[in-house]
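This view holds just a subset of the chains, kept in their places.
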Amino acid sequence: MSVPRLQFEGISKVFPAVRALSDVSFSVGAGEIHGLLGENGAGKSTLLRILSGIYRPTAGSVLIDGKPVALNNPVAARAAGVAMIHQELQQVPQLSVAQNMFLGHPLTRGGIFVARREQERRAAEALAALDPTIDPAVPLGSLKVAQRQIVEIARALLDRARIVAMDEPTSSLTPSEFERLAEVISALARDGVAVVYVSHKLDEVFGICQRATIMRDGVVVGSVDLAQVSEKSVVSMMVGRELAQEQHRSHASSEVRLSVHGLASATKVREVSFDLHRGEVLGIAGLVGSGRTELLRLLAGADRASSGRVEIDGKATKLSSPRDAIAAGIGLVPEERKREGIVPLRSISSNMALASMGVFAPRGVIDHARLKRIAAEKMKRVNLRPFLLDRPIRLFSGGNQQKAIIGRWLAAGTRILLFDEPTRGIDVGAKAEIYHLIEELAAEGHSVVVVSSELPEVIRLADRVLVMRDGTVAAELDRADLSEQAIAAHAIPQSETQGRQGHRAGA
Amino acid sequence: MTDVAEHSAARPRAEFLHRFSLRDAGTLIGLIVILAVFGALVPGFFAERNLINILQQSSINACLALGMTLVIISGGIDLSVGPTAALSAVISASMLVAGVPFPLAIAAGFAIGLVCGLLNGMLVAYVGLQPFIVTLGTLSTYRALALIYTGGNPVLGLPAGFRAIFNGSLFGLPLAVIIVAVVALIAWIILKKTPFGEYLLAVGGNEEAAHIAGVPIARTKIAAYMISGLLAALAAQILIGRLGAAEPILGNLWELDAIAAAAIGGASLMGGKGSVVGTILGAVILGTMRNGLTLMNVQSFYQLLATGLIILAAMLIDRVTRGRG
Amino acid sequence: SSELAPLNSDTEKDRIDWSQLEAKFGAFPKLPDGTRAGAVSKTLTNEYWRSLGEGYKSFGDRVGVPVVYQAAQSEGDQLGQLTIAEGLATQGYNVLLVSPQTDSNLQPIMEQAKAANVPVVNVNDAVIPQAEHYVGNVQRDNGVRVAKWFIKNRPDGGKVAIVEGQAGVYAAVQRTDGFKTTITEAGKFEVVASVPGNWDRQTSYDAATNILQQHPDLIGFYANNDGMALGIVEAVKAAGLQDKVAVFGTDGISDAYASIRAGELTGTVDSFPVLTGEVALESALRLVAGQKLPRVVATPQALITKDNADRYSGAGDAVRKALLEDAAAGN
């Protein structure tokens, strides 16, 4: 066999108090698409950050085409032929799409001026295969998250790199966008590029990768040929135990807790009406941009509605600020955790307590003993790991950050929980925990709304699904009628389906 | 980059507490070094009397710097503290001279401070203007109002009774020092023990997340500026008590000293970070330096040089103590 | 004009005392119709400069010349003052009176005005080297007079301290130097501290407190202006040393007089800003009328203590008379 394109040899990485990687070795051949799997915190991103020159390994070396390379900084890694798509979007919103794609190595005229047109032309070329509607000249900040992720992918394609590392490139993409990405990745592989592909979506990995390496707690558990193994065995390698395949159980009662009538915003949401029952999990599906996030923000008081009416337990309720919503028992677990969810420098306890200060400071001074007790209780409930309540939240994995945010609403006594993409970037283990948590909450009588772009997730969780299209409810599907096809059929705008738009609940 | 770097400095629980006190410890080490140097160079530097002097001379800056720290934590900055103090001072003073009872005159001064802060806060929180520019604008505006109100003249002849309030001593410590110590204690409690403190840290740390978590963003910011205004007014009362006169030009460049104290003490001008203990230490460092340089009879140009270098040195010591970022 | 030697207002030989103006140049001349004067000074936040403006105005009223009086927004606002002065220079005044922030920040005005044939009078404090006309007091003399008081009234000598104005400002440098040189030459005195007070009351208070603590046997302070001196007085009182430590200021603002009468401030060197303003405008208008005055017109100064405060603080004319007597007596 020829020399592998990329080889990790005995890589270890020790952060001041965390051993993120121990003796990681595996290799990826030219033209191979190699999956890298593992739970949150397994060390996947750390490994790729070493590959792209952001971290230096404590021990071990990276070999490219059999030769050890010094990847001392991102520039050196680029020079060595490595391109990387980062898990956290690494972009400058003020610059244009093309400028972002060429950031750090702009095309110039005479070495002095940025060749803007040329950059935009090349950027458009790279984008064409993924999403031709993205204009390379607009400021990146004006794009939606999904489009930004596509830009991030296209940027890696520009480099004509020999190794492309993708760290959860599809966390905000829809299945159809994934299809296009899969084609692009196959084309790269055909050209002899080695691709390392990290994703928590196992179907994707099984769909495009030939082999996969599975990591747990910073060590390689094994490398497998994906044609030879089942999804289930991979999952058990990842989590180190069997994950019970849980069945959906409905806890919905007939008691209407939240009733929305003709809710609309100035921008995206038009005339949304529905009822939410006690103990019910209501799924909201729809294409990116169909207005789901904005609907949840309206309900959470984060944005103001331009018209419409909301009743909670039959009483008209004003939701003009998050405080109103919280007082009414509504809490939002937002889509962009880092930007809208956490206060990074503060501890888990502080982040948890933020929405219910009144509870912890009945006489104006925080009762720290009580805060500690309740934090311990809620965090145990959501199974925070590691169980360090005073540690700044930014040092936790995404899944555990998400658990802390859920704990925030439990502590606030929230009865209506709104989840926006609750498992984005979260591994199978933590995902199962969050699903389980959502079901428990419903069983206890909480009402839950789950917005998700992952149809299996919606189908797994929801008692009932609203399909949104163009800012309004295009269809309501009962559990019995749920299927990916049914949802997709209503989500995609079709001129002939327009007549069916009036289908609404609670009208 | 910073972000990445800071991650690597973080550790599990025991180290977490450690880390926090570490930052303040860095400032403390800076102070101890400076004290040691002056102690070695200036005979009688450690005399009780002189140490009390240092505290007294640091007290006004410390008072302002505490308010500044809260504003900085909330992600803002308040350049208008000096003029706010001046406005408060001349109004209290002219009421006192006109024979208004002390409590009323003092309350009026405090009210002025609160109103100045309220205006800053509203422009920042409701109108959404940049704090630096808002308070740069009100810096001129409040100063102009103080000058116009007095015609540029100092207000003299404050009643002895009023002056006694702020000039007294208790347990051998000047009352001004005790007042500021109490203020520091309150600020510490606010920051560590009250919802408002959490809100400040959250608003400065991630405004959008705080908003969704139901934190009253605007009220929190406004309150920070109002506290800063109130403490500027308190500093003004202490000062006019000490000097016996209120000048409309009082408080010139106070903002820079207050910001320096907060920053030396570990406040980050990006918001979300700051320490009451650190700020107090920062103010004492600056006060010690002025005191020591005067006692050494350092010529004015060299005093200026030392001021600059010590600010830089304090930041460097801090950096080293915390490890390379 | 570039041939003109750089002016040193304290030592310039081509000078005349204000009391000699009438004697040497006759009664106030008749002015062309519509004569207007423009004046720009340092700042109005200091009583000294406001009083100077009053002097301009009172003399202007007396001879029927309107005077526009402007000032920079704060002490040290060099370019702002230049902007103001340039604004005035374009407006066709017959004469400009300027009290610059620094020795050079109003230099362009000299050139613009010369081109427009408008005389410019540099009034007090900072000295533009190219100035053809200067009206003001001898800065150094402020310090000298205080030093002389100590030499005469504290024959046993002792420790003294100086609190200086803003570092690098002409008036501060000269006043400090005058005091320090004179008192050191007397032999029995020791200047134990000379520290910056930045024209600021609070800074001076703190500095004085520190100095007193280190030298409780200090016998006196000299401050470069009255605001600082009043801050020092409070520090001295707080240290309980008011009977032992003499405190002197400079400028003679009304608060200083009040404090002197109350027995707190020992004294100040009054440079009579109102009268200075009157003399300055008179000199300026004499130039407009075509008279050739000497380059420097020296204005009066007097050391004010409790004993003589009343003599110098009456109505304008009374003070003028007292000072003319002094001048005749050669003080």
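We just call them A, B and C in the order they show up, numbering each chain from 1.
Note that in this section contacts are C-beta pairs under 8 Å (C-beta built on N, C-alpha and C of every residue); 3 or more make two chains touch, one makes a residue touch a chain.
A quick note: this is a predicted structure, and the numbers were derived from the prediction, not measured.
Trainee: Could you tell me the overall stoichiometry of this complex, given each chain kind is only shown once?
Mentor: Taking all copies into account, the full complex has the composition A x1, B x2, C x1.
As a convention for this text, only the chains that are shown with their structure count from here on.
Trainee: Looking at which chains touch which, would you call it a line, ring, star, complete or other?
Mentor: line
Trainee: Using Cα averages as centroids, what's the distance between chain A and chain B in whole Å?
Mentor: 43
Trainee: Would you kindly tell me how far, in whole Å, the mean C-alpha position of chain C lies from that of chain A?
Mentor: Result: the chain centres lie 73 Å from each other.
Trainee: Among the residues of chain C, which are close enough to touch at least two other chains?
Mentor: Not one residue in chain C touches at least two other chains.
Trainee: Could you pull out which chain C residues touch chain B in their complex?
Mentor: The contact residues of chain C facing chain B are 44-47, 50, 73-74, 164, 167-168, 192-196, 200-202, 205-207, 209-211, 213-214, 227, 230-231, 234, 238, 255, 258.
Trainee: Can you list the residues on chain B that touch chain C in the complex?
Mentor: 44, 47, 49-50, 53, 56-57, 60, 140, 147, 152-154, 156-157, 167, 239, 242-245, 247-250, 252, 290-291, 294-295, 297-301, 303-304
Trainee: Taking the complex as given, what residues does chain B use to touch chain A?
Mentor: Touch residues, chain B against chain A: 4, 7-13, 15-17, 189, 193-195, 198-199, 201-202, 205-206, 208-216, 272-273.
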